[in-house]
Structures are given as structure tokens and as C-alpha cells.
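This report concerns only the one structure given below.
Every protein chain except one is present and positioned as in the full complex.
Moving on, here comes chain A:
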Amino acid sequence: MIIVIDALNKHLFRGILDEMFRLRARVFGDRLGWDVRIQDGKEIDDFDHLDPAYVVGLDEEGNVVAAVRALQTTGPHMLADVFSDILCGEPPIRSATIWESTRFCVDTQRLNRGRDRNSVSYATCELMIGSLEYARTAGIKDIVTVIDPVMDRVLKRSDNAPYGYVGKTVPMGKVPALAALLDTGTERVDRVRRFAGIEHDVFLTDEEALKLFNDTHAPGKPMETLGKGPLNALETYLLEQIQSADSPQELKMVHELIDAIPSGMSASRKAELKQYPRTFAREA
């Protein structure tokens, strides 16, 4: 299911946005090897600070499985700036009725290769339907989208082939990048819907999206015991720090903090705390 998040409702969806930025770090930083800035396991760039709109796909358990970012072509956007190589330095297309979409990504770790509801194919189609319908409702007729050749093939295979391209395909990290044109017409959306077997309204209301995400992602009850003994306030605090660490570096700092506690905590208790598992998703 799809939720559209922009500057007007993003205060409700910090959790979903954080998950999306982590997915982007895995896809664009690790898998595609693009030169992106990753901090605390999240990929966030300058354009994320310009109030873009995000179209985000959630699976039935409320996990972020797909996302894309939209900006107007009349103002600052990526093709005018960081992706100017694709346009060979030429000025980009500028129109009131054309949006740019970037950072199109799908969670290939969580999703399977089949055609069911938990497949890459389904999540991609649902996200395409969501973004095309959102754009059309806004009066947008075409989208220029920066994608890699794999995504280009996925679009072609799902009866959603771009009708054209601008500029050229340029190397970017481990894979090339290119700019494709898609119209937001009902015929195109109908073709994608038929291909994926999606007939329902794909959009969630703010309330529905919050419920779906929070039902599975709400912070769990605080732990009361660890190993042999009950947790005191200091130990509870340290565990919370471990659980909320976003990167191995942060985890290391918590471990150093534990080591630095002078007295009142036995070495074995410290070891117990430091063994508390915290894994960071990394894509091969």
C-alpha cells in the first residue's frame, strides 16, 4: 500500500521516513555504489531538505519496501544539478506539468523474485501506480525519472516502458544511470494495474498508514531482566542505547561507555550487556 509523505504531514511519519532513508542507504550506497552521503545508516542528501514529496510503499506488515522522491522541474532538482552529466551539461527540461522522480528503490532483500504480494515486481508496480496517480491528480502530465538499467528493464517488463529518454546513459558507481520519460495517462496506469493484478485503490490515508506502521513498529515493552538479574535504571538506559544505535560506530561508543563505568557494575555484568545483539542490515 502507498502513503504520500510531504512537508505537510511528515511530522506524523518520522519512523517511516527513517526506514526509507535506511533502505536508500542499502540500495544506493551499498548495492549500486553511488557516491551518496550516508550518516547513521541513512542516506539523506540536500534535496531531502527542500521539502520534496515521497511516495512510499508499505508491505502488509507495515515495512517500507519501496520508495521514490518527487520534485518540481521549475525549481531546484537533481537533473539541473548533480545529475547534469546525464544531460551532457545541457539545461534540463523545465515545465509546470513535469515532475522529476529520483531515488526510486525497492527492497530486494525483503521481497522475493516471484509475482505475489511480497515480490519485487508487485512492490515496483504498486509504487509506479501510486506515483503516477499522485502526479496526475496534481495536474502533472509527465515524469522524468533517473533510474539504473535494471529498473529500466523492470519498467519495460511490467508493460510500463518509458516512451523516451533524455540525455545519455552515464556511469555512476557500480551501475550506469539514465533519465527516462513516463506519461501519467490512465492508459499507462491501467496497463501496470493489469500486469500486476492490482485493482484496488493503492493509497492509504494518513491514519491508516500510521496504524499499519505502528502496529508492528511501535517500541516494544522495556525489558525487565537480562541474563540472571533484573535490570536497574543504569542498565536499562545502556540497553536502550544499544537498541537505538544506528551504526557500528554508535554501538562501539555505547560499549566504550559501559567499559568506562567505574564501580558498582561487575565485569561479568558488563560483558552480558555488551553481548546484547545489535545487527545492522548491509546489502552485499
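In the analysis below, contacts are C-beta pairs under 8 Å (C-beta built on N, C-alpha and C of every residue); 3 or more make two chains touch, one makes a residue touch a chain; residues count from 1.
FYI, contacts and distances are computed from a predicted model.
Colleague: One chain of this complex is missing from the view, so tell me which of "Alpha-D-ribose 1-methylphosphonate 5-phosphate C-P lyase", "Carbohydrate ABC transporter permease", "UDP-glucose 6-dehydrogenase" or "DNA-binding transcriptional regulator, CsgD family" is its UniProt name.
Modeller: According to UniProt, the chain not displayed is called "DNA-binding transcriptional regulator, CsgD family".
Colleague: Please identify which residue in A:R94, A:K156 or A:K211 touches the non-displayed chain.
Modeller: Final answer for the missing-chain contact: A:R94.
Colleague: Using the document's definition of touch, tell me which of A:V166, A:I198, A:L231 or A:M265 contacts the absent chain.
Modeller: Within the whole complex, the residue contacting the unshown chain is A:V166.
Colleague: Considering the whole complex, not just the chains shown, which residues of chain A touch the missing one?
Modeller: Contacting residues on chain A, toward the hidden partner: 6-8, 51-53, 70-72, 74-76, 80, 87, 90-99, 134, 137-142, 163-166, 181, 183.
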